[in-house]
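All protein chains but one are shown at their positions in the complex.
Our next item is chain A:
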Amino acid sequence: MAKMNMLHAINSALDITMQEHPQACVFGEDVGYFGGVFRATSGLQEKYGKHRVFNTPLTEQGILGFANGLAAFGAPALAEIQFADYIFPAFDQIVNESAKFRYRSGNEFNVGNLTIRTPYGGGIAGGLYHSQSPEAYFAHTPGLKIVVPRNPYQAKGLLRACIKDDNPVIFFEPKRLYRASTGEVPEEDYSIELGKAEVVQQGTDVTLLAWGAQMEIVEQTAKQASEQGISCEVIDLRSILPWDVETIAKSVTKTGRLIVSHEAPITNGFGAEIAATIQQECFLHLESPIMRVCGLDTPYPLALEKEYVPDALKVMAAIKQSMDF
């Protein structure tokens, strides 16, 4: 074990992959010598050469098109989109190509070797073009997997699982926690199973569900709630697609209450899918309506970020409302 921040953990997962497969390539804007805008790929070019770790021209569409081709060839394609806000020029390549490669070809070809890494979310004073959480757009597309880690241990284990998974995966990295979140991480290889949520804290009164950077907020709220005598079960969804209905339903059957929190705007956010499914699964066990504490239906703001984000106070208000229903 070693103490690592999330960037070190991600770098370690990439390093293991590069060692493992002689044709694996890491590429994206500025990822070469510079190591990426957040330095997640630092040191890899020196180790594996310019032909395997390289800067691309500034073309997200090109990065994903190239990545689809490289993955179809059979080489692990580890593509970085510098900010999730800039993934949209690559939308067609991801949604129409990566996601459908296997299906449309009858499995003659597939891009299971593709992993897309991209920093998402707010909290870095990035305003509307450096703070978005676009996971729900991709969660509407069959054929993709979507994963979000909450800390360095999760980041390494989940990223390795994404890379080994034989499907194209988008790995959203909570950029606010890149350096802020540190912890013990094994230096050797390990994987965390995709599609499984983690019950981070057991509780009996209300289930709090979140992912990525928002986990820090709900964990903090759970602590405050417990001081007020409310027992929260805290769950990290980890995989947005496929998502672990069973674990959530089991928890909500026990607690009778569910609050989902995410940074993305509330309307058609992934919380909506969770609420719809869980009300169907747990209807007779619910003590109050499923609630969502999310971003507003506005672009992500700059100056009024504190007002916009679903913080602990807002989650606490929802807990009280749910308990008093």
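Throughout what follows, a residue touches a chain if its C-beta (ideal position, glycine included) is under 8 Å from a C-beta of that chain, and two chains touch if they have at least 3 such contacts; residues count from 1.
The definition used in the following text is that contacts and distances are computed from a predicted model.
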Per UniProt record, name of the chain withheld from view ["2-oxoisovalerate dehydrogenase subunit alpha", "N-methylglutamate synthase subunit A", "Chemotaxis protein CheA" or "ABC transporter substrate-binding protein"]: "2-oxoisovalerate dehydrogenase subunit alpha"
Selected residue (touches chain absent from view) among A:Glu20, A:Asp92 or A:Glu307: A:Asp92
Residue touching the undisplayed chain, where the options are A:Gly123, A:Gly195, A:Gly256 or A:Pro299: A:Gly195
Hidden partner chain, residues of chain A it touches: 22-23, 25, 48-52, 54, 56-57, 59, 61-62, 64-75, 77, 89, 92-93, 96-97, 100, 102-110, 112, 142-143, 145, 166-167, 195, 241-242, 245-246
